[in-house]
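Notes to accompany the following structure.
Excluded from the complex is one protein chain; the other protein chains are retained at their positions.
Every chain is named by a letter (A, B and C) in the order it is written, and numbering of its residues begins at 1.
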Amino acid sequence: MSISTSIWVWMAALLTLMVYSFLYKDNPFYRLAEHIFMGLSLGYTLTILWYNYIIPRVYEPLFLPPHQWSLIFPILLGIMTFGIFSKKYSWLIKYPLAFYVGGYAGLRIPLLLQSWIIRQVEASFLTPDKFTSLMSSINAILIFAGLFATLIYFYFSKKREHGFGAAAQVGIVFIMVAFGAAFGYTVMARISLLIGRMQFLIHDWLGIM
Amino acid sequence: MILLLALAFSISAKDTPDDGGGSITVNVYNIPEGTARIELSRLEKGDMLYKEAGLIPIFKGECDDASVVDGIGYLYRGKAIAKDTFYIAEMEGFVTSSPQWFNKSRITVLIFLILFGSVVLTYIQLAKKNPEGLFIRKLPALDAIDEAVGRSTEMGKPVLFVPGLEGITDAGTLASLTILEMVGKKVAEYGSRVIHPNFDPIVMTTAQETLKTAFAEAGRPDAFNKDDVFYLTYEQFGFAAGVDGIMLRERPGAIFLQGYFYAESLILAETGYSIGAIQIAGTNATTQLPFFVAACDYVLLGEEMFAASAYISREPRLLGSIKGSDLAKVVLLFMIGAGVIFGTIAGIAKQGGNPTYMQIFNKMLEFLAKGAK
Amino acid sequence: MRRRLPVIIAFGIGFAMLIQYFIPHPRSEEFYNVIVQQWFIIIYAFMYIFALRSFFMHHITKVKKKKEGYIFSAVAMVSVLFMLLSGLITSRGPFFDSLYNYMIAPLQGTMFSLLAFFIASAAFRAFRARNVQATLLLVTATIVMIGRVPIGDYLWRGMPDLVEWIMTVPSMAAMRGIRIGVGLGAVATAMKIMLGIERSYMGGE
Partner (left out) sequence: MGFWQRFLQLDRKWIFLGIAIVVIIPLIKPIGLPIKPTKPVIDLFTYIDTLGPESGPVMVVTGFDPSTMPELMPMEQALLRHCLTKGIPVISFGGLYPAYIGMAKMAIDEVSADFPDKKYGEDYVFLGFIPGVSAVILSIGIDIATTFGNDYYGTPIDSLPMLRGVKNYSDISLVVDVSGTSTPEYWLMYAQERYGVNIGVACTAVSAPAYYAFLQSGQFVGMMGGMKGAAEYEELMARKGYPTGRRNATIGMDSQSLAHLLIILLIILGNAGYFIVRRGERRRGIIRRKR
C-alpha cells in the first residue's frame, strides 16, 4: 500500500474523480473539471498552433532573412476575418472563408473519389484467385451480394416493390450485422479506456496491487 | 570466383513515368538461381567509376533510383551475388530523368470526376426547372413522423426536437432543419407545442426562422412561441443532462434526435425511451447509428436523412446530388457486375488453357488500380 | 460585385487545387505546398483567433452579468491563459508536458470512458429487440463482444474465427456499400461548394 506522493498524480486522480461524479448527478465538481478541461485543451491547441505553425511557417519566413514577402497576401486575407467584429464590414469575412472552404473542397474531390469510391470498386472485383477454396468462393459471392444489396438499400429513385424491395431487405440485414460489429468494438474500446483509468487510480495513485 | 557475363541476366532503365522528375526506374530480368543480393551501381556521364546505389529487392526485380538529377545521363550496372559466384548486367545507352506535366496513372479519377460532375450538374438544372418532375421514393420515416406527432398531440403532450451538436455548415444540421420545418407544420396543424433546445447559437436563430414560417404556412402564425426555441449550453455532456431534464419535466410524447451527434447520443436516447416517448432519430454520424438503431423506434441512416430532406424541401441542390449519386450507384453496380461475370469467364477460360481473356481482365484491373500508387 | 467575387475566389482556388492532383511537375508540387502549408494555415490561425474571441466574449458576458455558473466561466478563461503562458514561458518544457500528461490526458481519457457507463445503462434500459433489424444488431454485437475476450475461446473453439468471418465478410460488404454512398455524397457536396452552387457556409445568400 504505497500511496503516490507525486502532486501530479494526485492532481490527475482528483480530476478523474470529479469527472466521474457526473455519474451520480450533474454537479459543480463535474462542471469545474469540464471547464478546466475545456480551457486547458484550448490553451494547449493555441500553444501547438504557435510553435508548430505560426513561428516556423509565418513569423520566421517573413521577419528573418531571406524575407518571404509573398506571405503578406495570405496574412491580409486572414486579417479580413476581423471584419466580422464590425456590422458594416461583416461581409469581408466571405473572402478568406471562400478561399479556405473552396480550396479544401477542390483538394478533397480527387482524394475522395480515389479512396472512397474507386478503391472500393476495385476491391469488389472478384478476381479468380479469390476462388481458391470453396469457402473463399462462397465468401467472395457473399461480399459481392452484400455490397449489391447495401447500395440498393440506399437507392432512392425507385419505389420499393417486388424484386427491388427484397434486395433492400437483404441490404438492411448486412447493414445491421455491420452496425452490430461496430457496436461491439465501440463497447470494447470504451471499456479498455475505463480499465486504463481504473488501473491508474488503483495502481499509480493508491498503490494497491 | 569467376566473372561470368551471364547472357540471360540483363538490366534496363527508363525515366520514371508520371512523376515530378529526379527519378529513374531500373529493372533486372531473369535473375540467376540462388541469388542472395542484387547490388546496383551507377555511372554518371563524364565520370570514370561506378558508384554504389543501393539494392534491388529480389522479389520485385525493380526499384526507383530517386537520387538522380534531371537532364544528366546515367548508366546502371546490376551485380547478382549468388553463393560462390556473381553475375554482372550492364546497359548501353545513357538514361536521363525528366518531370511530366500530366500523371497518366490518374486518368481513372479524371474520367469518373467528369462523368459524375456533369451528371450532378444536369440534375440540378433539371430540378431547378421542374422540382416535382424528379422522383424520390417516399421514405417510410415520413409516415412515422406524422404518426408520432399525431399520437403525441392526442395525449396532449408537446414534441421535443434536438438538433445535434454541429454548426450550421454540417450537412446533418441542414437536413435536420428541413425535417424541423415538416414537424413544425404538423405540430401547428394539431395545435401542439415543439420544444427545440440548442447547442449552437446560429442554429438556434435559423431554427426560430424555420418554425416561424412553418407555423405561418399552417395558418397558425400566432401559435408559435419564440421561447420554445432556446440556447441551452455548449458543453457536450452538460447539454445531454439539460435535455434529459427537459424530457423528465415536459414528458414529450414524441422526440426527434436529428443531426450530427457524438457520445452523448446514448444518454438522450435512453432517457427518451424511459419516459415512453416515440423516438425518431436521424444522423450522418455513422459511429452513433448502432446505438440509435438499438434504442429508438425509427432511424434515418446517413443518406436517408438527406433523401428525406430532399423529398420534403424539393430543393434543387439537394435533389441534384441525391439523383446524381443514385445514377452513379447504378453505373458502379453494372461495372462491378460486368467485371465479376467477365472475371469468372476469364478464370474458367484460363483453366481451359486459354489465358487471353485473363490478360485483358488483369489489364482492366490494373487500369482501375492505377491511381493507387 | 461584392457577392460574386467570393464565389469566383472559391472556384479559382478550388479548381487550381483540383487539377494540381493530376500534374506531378515540381512546379505544381511547390504550388500545393505553398497553398496548404502557408495560406491555408494562416487563414486557419486567423479563424482560430475569431473562435477564441467568441469563446472569451461568451464567458466574459456570463461573468459580467453574474449569470448562473459564471465561476466556471472564469475558471475556463484562467485555464486557457495558464496553459498558454506555461507553454510560451517554458517553451513547452517539462512543466508544460506534465500539464498535458497529468491533466489533459487523464481528463480526456475519463470523459471518453464515461461512455462505458452510459452503454451499460442503455443496454438494460433502452436496447430492445423491437424489430428484426434491432435484433440482428444486438445478436451480432453480443457475438463480437464474446468473441473478443478470452472467455469466448472457451465457450466455443470456433468463436474467434466466427468473429473474424463477421468482420471480413458481411460487415466489410456493408461498410464498402456505405462508404461508396457517403463518398458520392461528399464529392457532390464538395463540387457544389467549389462551383458556388452551395454558399450556405458564407452565412446565408
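Observations on the model:
The criterion applied here is as follows: contacts are C-beta pairs under 8 Å (C-beta built on N, C-alpha and C of every residue); 3 or more make two chains touch, one makes a residue touch a chain.
On a predicted model such as this, the values are computed, not experimentally measured, just so you know.
Seen in the complete assembly, the chain not on display touches A, B, C.
The chain not shown here touches chain B at positions 37, 54-55, 57-60, 63, 151, 270, 274, 297.
Although one chain is hidden here, its contacts on chain C can still be listed: residues 97, 100-101, 105-106, 108-109, 112, 116-117, 119-121, 123-131, 138, 142, 145-146, 148-151, 153-154, 160, 164, 167-168, 171-172. Residues 23-24, 52, 185, 187-189, 191-196, 198-199, 202-203, 208-209 of chain A touch the missing chain (whole complex, contact as defined above).
Assume only the chains that are shown with their structure count from here on.
By number of C-beta pairs in contact, chains A-C lead all other pairings.
Centre-to-centre separation of chain B and chain C, using mean CA positions: 15 Å. Centre-to-centre separation of chain A and chain B, using mean CA positions: 14 Å. The geometric centre of chain A is 3 Å away from that of chain C, both derived from CA atoms.
Taken residue by residue, chain A touches two or more other chains at 22, 31, 34, 38, 109-110, 113, 117, 121, 124, 144, 147-148, 151, 154, 175-176, 179-180, 182-183, 186, whereas all remaining positions touch fewer. The set of chain B residues touching two or more other chains comprises 106, 109, 113, 116, 237, 286, 290-291, 293-294, 302-303, 329, 332.
Within the complex formed with chain C, the residues of chain B that make contact are 18-21, 99-103, 106, 109-110, 113, 116-117, 120-121, 124, 168-169, 171, 174, 234, 237, 263, 266-267, 269-270, 273-274, 284, 286, 290-291, 293-295, 297, 302-303, 306, 317, 320-321, 324-325, 328-329, 332.
Taken together, the chain C residues at the contact with chain B in this complex read 18, 21-26, 28-29, 58, 111-112, 114-115, 118-119, 121-122, 125-128, 130, 133-134, 137-138, 141, 178, 180-182, 184-185, 187-189, 191-192, 195, 197-198, 200-201.
On the side of chain A, the complex with chain B involves touching residues 22, 26, 30-31, 34, 38, 109-110, 113-114, 117-119, 121-122, 124-128, 131, 144, 147-148, 151, 154-160, 175-176, 179-180, 182-183, 186.
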